[in-house]
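Removed from the display is one protein chain of the complex; every other protein chain stays in position.
Chain IDs A and B follow the sequence of writing; residue 1 opens each chain.
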Amino acid sequence: MAETTVSVPSVAPFNPWKVVLLICVGCLALLFLAPTVGVLLSSIKTTREIAFGELWTIPGTIYWGNFIEVLTNPSVPQYFLNTIFVTLPATILSIILGVLAGYVFSKLPFAGSNLLFLVIISGMFFPPQVILIPLFQFFNSLGLIDTLWPIICVHTALGIPICTLLMRNFFATVPNALREAAILEGANEWQVLIRVALPLSLPAIAVLATLQFTWIWNDFLWPLIFTQSDEKRTIMVGIVNLKGQYSVAWGVQGALSLIASLPTLIVFLFFQRYFIKGMTMGAVKG
Amino acid sequence: MADLHLDNVSKSFGTLEVIRNVCLDVAHGEFIVFVGPSGCGKSTLLRLITGLESVTGGRIFIGGVDVTQVRPSDRRVAMVFQSYALFPHLTVAENIGFGLRLAKRPAAVIRQRVDAVARTLRIKDLLDRKPGQLSGGQRQRVAIGRSIIRSPEVFLFDEPLSNLDAALRVLMRLEITRLHNRLQATMIFVTHDQTEAMTLADRIYVFNQGRIEQSGTPMDLYNSPSNRFVAGFIGSPAMNFLPGKVEQTGDHMMLKIGSTRLRLDQSFTSVSHREISVGIRPEHLRVVESSAGHVRAEVEIIEELGAEVIAYLQIEGISDPITIRLPPQRHVVPGQQVGVRFASEHFHLFGSNGTRLC
Partner (left out) sequence: MERSALYWRVVLLAAPVTVFAVLVIWPLFSSFFYSFTNWNGFNPEYDFVGLENFAKIGSDRLFIGAIINTTIWMVAAILLPTLLGLALALLLDSKVPGGPIFKTLFYLPICLSAVVVGQIWIWIYQADWGLLNTVIRAVSGSSFNYAWLAKPDTSLGSVIVAWSWQQTGLSMVIFLAGLTSIPNDLLEVCEIEGASTWQRIRIVLIPLLTPATVVVVALSVINSLKGFDILYIMTGGGPFHSSDTLAMHMYNESFKKYLMGYGSAISVVLFLIALTIIRIYFRNLKKVDEIYG
């Protein structure tokens, strides 16, 4: 009996278990943090320091040269602009399309709508490589290779499944009676969507916005396939490109990675709640 | 004038027939109550009247106009939902004025109308709140406010009070009566509550499995239910049903219940040699000394309600217990052997198929 009272969490002021747990979690956290810290450290050290194995020590002085190098490189702002030009429209468009489809699937179901929904949702699960070649051929025949258009289009289309799924699930929580009350008051479906369903779904929109923004910003495959010239690169392809230019300038590479990740990091830290919700909701309710 | 007329209305969901050939006539200004067991199609019928669902057969007339193909918002009907269906992101004022805003009426007009409605319902100081900040009764009022602002011809209420606590239900019930008196509009009210049905209704429609079983004034239904279903459904506690047998002895008809024989009145002569079901309301039974009753019974459970006592008794030879309503001073205790007397002039006799025999 005495044994069990020790192991069961009680109201006792000091609990040795908690400390053990804390130490365990702390160690794991340190291990998990190490890679990220490495990049941080590299960005404020000179190449010499890194090469001499001083990457993993706490720096005495901060070296800003890497950041200056990155920020004065004329390509970097261009990469950023390109990424923004891709990410913002694709995020917004995919959410709009998802809202439209999700509304129909949750509030205006019809014979066969479940099948159509499943077909759209399954798009989430397939490796994008499956449609790589035909899309390349398609945009090539339109003369759009080496522009940002194909990237925007493809991300919009590939965002439809997750956006539709999340919006359908969210709209399903909006009571049918609200829609019906609005219709009795003279609203048509569009007005129900805009004035009733959408204002109630802002949390879901926030979830999707953070999710889509992060995915599209971080994507590497599509810009790699669709762009060729340096002026059209997005930041993630740009980093890989600049690796050649800064082949042993590890600090510059670190600074570059950091700057490239800044937007998603900010989105993540500020909208963490939505982000986690989106990841789990999209996954759990599939 | 806003009479409501349903002509052979049917509704099926796929192969499931929910409403079967319903005909009903409601005069202008009448207060109608729909009752019926869960799933019998009351809500569906209301939704057909509003146009939220389309009929699969028959026609609907409001004010003499065929509205079967008319859009819900053009039918001049308003519905108050059980869940209130208030828009959570809009203020009370915006909720009430929602329809007017959709109709693009000038803001000043909307405000004026909303104010007028709010005054009637005594919710003026709630206008800037969101529905989430209101109590159940207040939400109910806002929902009613939204429905009356467009001055519809027909009001539909789908169990509007069922989410409220007992005291509030009584208050809101009076409120609705007042509203009806003032607006003189046609109202249809769905409820599961006997008291609400009996007190509010000019006429009650009893539904079962998508059909109208009977309609009439509350007292009509109570005193002369046209079949066993209605007899059992109207009244609380429900009517007792005892198995009985009708026999001809000499020149009168005798009714055999358990071990006792009762002489039947002249009016029962149409019945002969049949297994029937004898309905009798709990207030038409009396508890007497065990030797003085028509039948002997044992008291099983006593429910003291203050103003009255409900007793459940087991009659010899009859499996189901019967319910008796007693005055509060009657002292019976569980286990006691008593006699029960029937007031046979209050018998309701039903055939084995449930139809009334006389």
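Criterion: a residue touches a chain if its C-beta (ideal position, glycine included) is under 8 Å from a C-beta of that chain, and two chains touch if they have at least 3 such contacts.
None of the values given here were measured: they were computed from a predicted structure.
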Of A:I68, A:L202 or A:L265, the residue that touches the missing chain is A:L265
For chain A, residues touching the missing partner are 4, 7-9, 17-18, 21-22, 24-25, 28-29, 32-36, 38-39, 42, 50-56, 96-98, 100-101, 103-104, 108, 110, 116, 119-120, 122-123, 125-138, 153-154, 156-158, 160-161, 164, 188-190, 193, 214, 217-221, 224-225, 236, 239-240, 250, 253-254, 257, 260-261, 264-265, 267-269, 272, 275-276, 279-280, 283-284, 286
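Keep this in mind: only the chains that are shown with their structure count from here on.
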Taking each chain's mean CA coordinate, chain A and chain B are separated, in whole Å, by 56
Seen from chain A, its contact residues with chain B in the complex are 175, 177-178, 180-187, 191, 195-196, 199-200
Per the touch rule above, chain B residues touching chain A in the complex are 47, 50, 52, 72-74, 77-79, 81-83, 85, 87-89, 98-99, 102-103, 146, 150
